[in-house]
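Missing here is one protein chain; the remaining ones are kept as they sit in the complex.
Presenting chain A:
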Amino acid sequence: MAAALLLVSSILFSCLAASCHGVTLSSLQKTLIVFVTASPSPGQVLKAGEDSITLTWSFNNSFPARTDSAYKTVQVKLCFAPISQQDRAWRKTEDNLVKDKTCQYKIVAKPYSPSNNTFSWTVQRDVPTGTYFVRAYAYNSADEEVAYGQTTDAHKTNNLFQVKAISGRHVSLDIASICFSSFSIVSLFGFFFLEKRRAKHSQEN
């Protein structure tokens, strides 16, 4: 049994090694279980820069025991849900992981351990407004993806959460903007009327 499994996994590995174009998601086994608990409460829209989420991930024990022998590191990423990918080709999902743009924000990278993994992450200030899920990739020692797990189902429809981005606006910027704009308009009209007055003056003299 173990020999057969080793054979299967070694074939899998060699296939992965042979594909220079990169690993495809469909070739990975979904052996990790990832949970996210949003804080303060589930269903609430998270504010970038303020709210945080707590993640836990572990190896799914329903898979055979030695499946995770090659896993060395785990990277947890924030990924776009389909609704946030609509009309936005720069977030498109591709099976080839080198070209895939679904998961653009790295949450954390940690060495692999089958259980007891938690991480609390404050949503970064450069995360855009949208609907997200979390995915964790397991990497082998050659830094190739070998397995993954995600908080949502295969169709990415449940367990999604929303983030509201920072606006990027600041009161100080607004004030500076108004100041420079007024300066521009005032100096233009000031100059114009001054010159008109000077012309009239010199005509009268």
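The rule is simple: a contact is a pair of C-beta atoms (placed from the backbone, for glycine too) under 8 Å apart; a residue touches a chain by one contact, two chains touch by 3 or more; residues count from 1.
The working rule: contacts and distances are computed from a predicted model.
Enquirer: With one chain of the assembly withheld, which option in "Transcription elongation factor SPT5 homolog 1 isoform X3", "High-affinity nitrate transporter 2.1", "Isocitrate dehydrogenase [NAD] subunit, mitochondrial" or "Centromere protein O" matches that chain's UniProt protein name?
Expert: Missing chain, per its UniProt entry: "High-affinity nitrate transporter 2.1".
Enquirer: Where the complex has a chain not shown, which of A:A65, A:A109 or A:A199 is the residue touching it?
Expert: Final answer for the missing-chain contact: A:A199.
Enquirer: Which residues does chain A use to touch the chain missing from this display?
Expert: 86-90, 125-126, 128-130, 165-170, 173-174, 176-178, 180-181, 183-185, 187-188, 191-192, 195-196, 199
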